[in-house]
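Step one of this worksheet: look at the structure below.
Removed: one protein chain of the complex. Kept in place: all other protein chains.
Residue numbering begins at 1 within each chain, and the chains themselves are lettered A and B in the order written.
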Amino acid sequence: MNRKLLSSMLFGFMLLMVTSYSFIACTSDKDKKGNTAYIRIPSEPEKLNPLTTEDANAVQLMSNIFLSLLDFDAKTLELVPVLAKSRPTVASIDTGKYKGGIAYTYEIREEAAWDNGKPVTAADYIFTIKAILNKKSGANNLRSGLDFIKDIVVDAQNPKKFTILSDKKYILSETVTGTVPVLPEYIYDTEGVLKTVSINELAVALKDTAQKAGDNITKFADAFQSAKFSREKEGVIGCGAYALDGWVAGQSITLKKKANWWGDKLAAQNPALEAYPEQIVFKPVKDAAATVTMIQNNELDATTTLPAKDFNTMKKDEKLAAQYEFAAVPALSLVQAGFNCKSPKLNDKRVRRAITHLFDVPTIIKTLVGGFGEVCPSPFLPQRAYFNKDLKPIELNIDQAKALLGEAGWKDTNGDSTVDKTIGGKKTELEIKYIFASNNDAAKNMGLMIQENGKKVGIKINLEPLEGKLMLENMKKRDFDMFVNASGFAPSIDDPKEMWASSSNTPDGGNRFQFENKQADALIEQIRSELDTEKRNALYKQLQTLIYDEQPAVFLFARQERIAVSKRFDAPIVARRPGFVVNSFKLK
Amino acid sequence: MIFLNKIYTSAKWSVRTLAFLIFIALFGNIITSERANALLPPLIPYSATSQDVKNMDYISPFAAQDVPSLYLKHWLGTDKLGRDVFAGIVSGTRTALLVGIGGMGIALILGLLMGLIAGYYGNNRFKLYWIGLILRGGMIFSFIFYLTIFLQQGLNPLILILIFIGIFICIKIGESILKKWNPIKNTIPIPFETIIMRVVEVVQAVPSILWLLGLVAVTGRMSIIGLVCFIGFTGWTLIARLVRGEVIRVRQLEYVETAQALGFSDFRILIKHILPNILTPVLIAVSFGIANSILLEAFLTFSGLGLPIEQVTWGSLLNAAKDDFQAWWMVVFPGIAIFITVTIFNRIGEAMSER
Partner (left out) sequence: MLKYILQRLLYFVPTLLVISIIVFVLSKMTPGDPVDNQLQISSESNSSRISEEIYQQTAHKLGIDKPIFYFTITSQAFPKNLFTISKKSERTAVENLIKQYGNYDKIAAFQQANKALLLKIPEQDSLNLRNNTEQLLIQDDDEKITFILNDLSKIAQEKAVFNDEIKGISASYENIKKEATRSKLYMPTFYWYGFDNQYHHWIAGFLTGNFGLSKNGQTIANKISRPLSITLIMSLLAIILSYFIAIPIGIFTAANKNKRSGKWLMKGLFAVYSLPSFWVALMALRFLTTPQYGMKIFPSAGLSDLHTEDSFFIFFFENIGRLILPVLCMIIHPIAVIARQLQGSMIDNMLLDYTRTAKAKGLSFNKILKYHVFRNALFPLITLLGQIFPLLITGSFMVEYIFNIKGMGRVAFEAIDEQDWNVVYVVLMLSATMVLIGNLISDLLYKWANPRVELT
């Protein structure tokens, strides 16, 4: 029985393997040639709603479906017209209700049209703004940037021309009004619900608006957030060159080029309107190793976030280098370790500086991110025009750290090899609670490194990895001494208020450093309303020096993204995230 | 004593290796140290957490290392931060044994108890009187209530357990005194099998990550004791099922029926006649479970729900291999350590169930 059973089972197993292997043979990887671009995205978007979705991958994908009046040029990061004929004409308002404010006049291109042949008009833009200002529609982030809009006036003769009125000067007005994706009113609001409500009514709190308007607002918001307008091809429609064609969860999102698209005629003059691939397939692949094997199998045309080690080995591989262009581009993101400046242990800037001296930034960059980072001692990106180059990176210096601690009055009086000081009549040991998101490997390793360095100067650093939601709770309660995160930046200039003004230091605000400085507050207010670039840049530099001196955070480095783009296409590597522009992939 | 002696003679090498592992677990700090101590230089001149800045970013054991002498060489390579893998394995032995043996020990005791009761008593072999049932129910309820309060307040639950064991002994003594009194007549059958198997199903059906989040929500922070208890709590169900499966097979065998007919006490039948016949699958499950708990510990620590992140364990070394697939030494050497553990516990289990 033994042998018979064994042999029959082995036979069955062999049979199974053989049949399955024949399947493998017949499903060998198809050649993916033709004018279709296969783009890997590291995570699958949940929704494709241009106003509520903030996920970077979704934004990249949606930029092919929706267009805005202006957009950042991929190479120069300057604002260039897309749907608009040109950048807006700017006029200051000297009289009337909005005195002291600014008026921006845009005109939409004559050619611009929706899929039904109707032109894109000011009415569509106004609809989009209303959809954002509707407090129930979920566009919370866009809304907080657009609340300066007081009214929009359409030109009497030209339905494509309109003026946006605001009552104050704000550096980002042009950027935020121009880069809002314009939605077709006839698709997203078939019944014209939002026509009945004015911008003013939407701007005030909901309970104050009339009952009828309130009902309409809710009705629109519920429909707007439904699956139809975030996942289905009947609902996700814009005036861009591509239309959503299919979405297989976990596998692919396919965009198809529209036949006779209006922008084709203009593509020669305006690179933002180029649309070469017939089809774009976005493939969500989370695991980096799987991505690498797909690159090695030549299944992808472009990808971001390659692991550093694999990036370097693949770059050296001749066969792969012939197929792909490998490049490292700025990721527009800064890694920082923030302090809790109000904590009794850390309210002395010498202590903060001492801790900063524990960070060996060049080694951190070399080992933890594979060398793909740029030292950046400032709260702004190194590629900004107003980046202050005079700020010297703070280096690993154990002796200096010891000296600073001594100056600040921290000494090891009880011989437990941790320095201490009497604060408010109580002996306090210098123990630092260092929190980070548990999936952030670099923060973990960085913590382990400064923990070892901290032992040398008598600072005890306790590492606490926290699950993302717990991390947010801790940050709101300011229940930390240091936290590590990476802050992302838009291509536009920075508005420092949310991160550095003392008014943003509330549990829900963005100033998690508890950084409160009267001088900085004044500078920030000046920067926000200074429309002259030269003067503003000088102010920015001043602010950087101030923050550098105060050291509310350890500014570590600017991350670099590692990308690969197939040489099948004529595809330039650009400065804008993610480093390539899919619509200008030209088949060789 | 005879029992232990039998195990030793039958699985000599495994017992010796286990003793060696325990030795390492106890004296790991002396074996691995940066500083030379008074008696003799440490075997490994690195502590598990010390970072060798010159040999960072995964140096293979065979690659050229920037070390001054052969004594200071990293014999099993280094990890991303230049920490010595050998030192990590040595100092991780303690956690591995604590988590593995402790966690699976709890699982074994709980699983054996529940499985034996469920399998042996079935649904109607155990009977109890009314008041006794109410007393026991009330005791279990108040135990759970005060356990949550104790955990919330950060008090030691051991005191609580001792108090309740005391109460239970009092009830038992009272019962033995009143035995001949009429109301204490065992008339209500307790459906142990149904109750225990449903509890097993409930514990299994709720994913362990949810149990863990609930536990953390009550206690606030995870400690190694909490981790061991958690592994025991999620591990006992399989053992209980295996035990019950074996018991219902053995229950109908002739010698058990004979023993029952001879009027032996239930306890004696369970321990002397049933237990030796069902140990094999249980002990195999435990020895595999030890390996699993070592990996589970690593996963939990990795998600911020386990031990302090700076502590090097076998699992944390394995986890690092996700980072760089070419760093085979981060997997192979801890893997060998786990292999040894699994093999010796398998062998010892085999020896224990031999008759």
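Note that in this section a contact is a pair of C-beta atoms (placed from the backbone, for glycine too) under 8 Å apart; a residue touches a chain by one contact, two chains touch by 3 or more.
For clarity, every value in this text was computed on a predicted model and none was experimentally measured.
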item: Contact residue for the chain not shown (choose from A:Ala289, A:Ala321 or A:Ala385); value: A:Ala289
item: Residue among A:Asn158, A:Asn200, A:Thr506 or A:Gln519 touching the omitted chain; value: A:Thr506
item: Which residue of A:Thr418, A:Ser487 or A:Gln526 touches the chain not shown here; value: A:Ser487
item: Residues of chain B in contact with the chain not shown; value: 122-124, 142, 145-146, 149, 152-153, 193-194, 197-198, 200-202, 204-207, 209-211, 213-214, 216-218, 238, 241-242, 245-246, 248-249, 251-252, 254-255, 277, 280-281, 284-285, 288, 291, 295, 318, 321-322, 325, 331, 335-336, 338-339, 342-343, 346, 350, 353, 355
item: Residues from chain A at the interface with the omitted partner, ascending; value: 1-6, 9-10, 12-13, 16, 20-21, 23-30, 46-47, 54, 135-136, 138, 140, 144, 205-207, 225-227, 230-231, 246-252, 281, 283, 285-287, 289-290, 292-294, 296-297, 299, 317, 344, 437, 467-473, 475-479, 485-488, 498-499, 502-510, 514, 516
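As a working rule, only the chains that are shown with their structure count from here on.
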item: Centroid spacing, where centroids are CA-atom means, of chain A and chain B in whole angstrom; value: 45
item: Footprint of chain B on chain A - complex, ascending; value: 289, 309, 363, 366-368, 438, 441, 444-445, 447-449, 451-452, 463-467, 470
item: Touch list for chain B against partner chain A, complex; value: 49-51, 53, 56-57, 80-81, 302-305, 308-310, 323-326
